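The structure that follows is given in the form of structure tokens.
Excluded from the complex is one protein chain; the other protein chains are retained at their positions.
Let's turn to subunit A:
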Amino acid sequence: MNVDWITFWPRIVEATGETLIMVIATLIFGSIIGVSIGLLLFVTRKNNILENKFVFRLLNIIINIIRPIPFIIFLVSISQLTRIVVGTTIGTAAAIFPMTIVASFVVARVVENNLVSIDPGVIEAAQAMGASPLRIIFTVLIPEALGPLILGLTFVSVSLIDFSAVAGTVGGGGLGHVAMTYGYQRFDGSVMLVTVVILIIMVQLAQWIGNTLSRKIMRR
């Protein structure tokens, strides 16, 4: 049974909106938490400005535990926690919580990897000029790594679009949900096609924004 597109369009628009909210909210929360963890990972490394073996190891262990878990399994396995924090396990808000956790750790690694590529000499120079560790974080580490960092965040946001579709299938709402219920379970090829096209446009748009921003910052 095919959908009636005249009445179905608003449903698609609504679902697109839900997906955008999930992705953008996750990107914002995930970036804030992830950048903080990534910076902490970097500065607590051996011989770095706030070397701390304990913090460094602890963060590494947590990241290494969470990252290998397939997202759909992680989503389901923390549903009790999601219920406590969000109040429900169904809907957009309930999807944002697990997505944020996973995104944070992915972002943390991306941030750490970008920071490692900063010439240690530049950090040493800032220290020699009398800059405090916090000052170095905000005026040296972040600005110096910003260009590649934005490319990294773009990469993350593209995978978030993917995650949001996965979350959609288990009750998260959004385009994933629409594609699964109408396109897959009711065999409506036109719904499948429309949702896929919208998802592709979203990914292209995210990539374009990321590329443009990072190019501007790196002046290339």
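As a working rule, contacts are C-beta pairs under 8 Å (C-beta built on N, C-alpha and C of every residue); 3 or more make two chains touch, one makes a residue touch a chain; residues count from 1.
Here, contacts and distances are computed from a predicted model.
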"PadR family transcriptional regulator", "D-methionine transport system ATP-binding protein", "Elongation factor 4" or "Iron-sulfur cluster assembly scaffold protein IscU" - which is the UniProt name of the missing chain: "D-methionine transport system ATP-binding protein"
Residue among A:Pro10, A:Pro70, A:Gly130 or A:Gly189 touching the omitted chain: A:Gly130
Among A:Val13, A:Ile28 or A:Val122, residue touching the chain not depicted: A:Val122
Residue among A:Ile33, A:Leu146 or A:Leu213 that touches the chain left out of view: A:Leu146
Where the unshown chain meets subunit A, residue by residue: 119, 121-122, 124-132, 135, 139-140, 143-144, 146, 217, 219
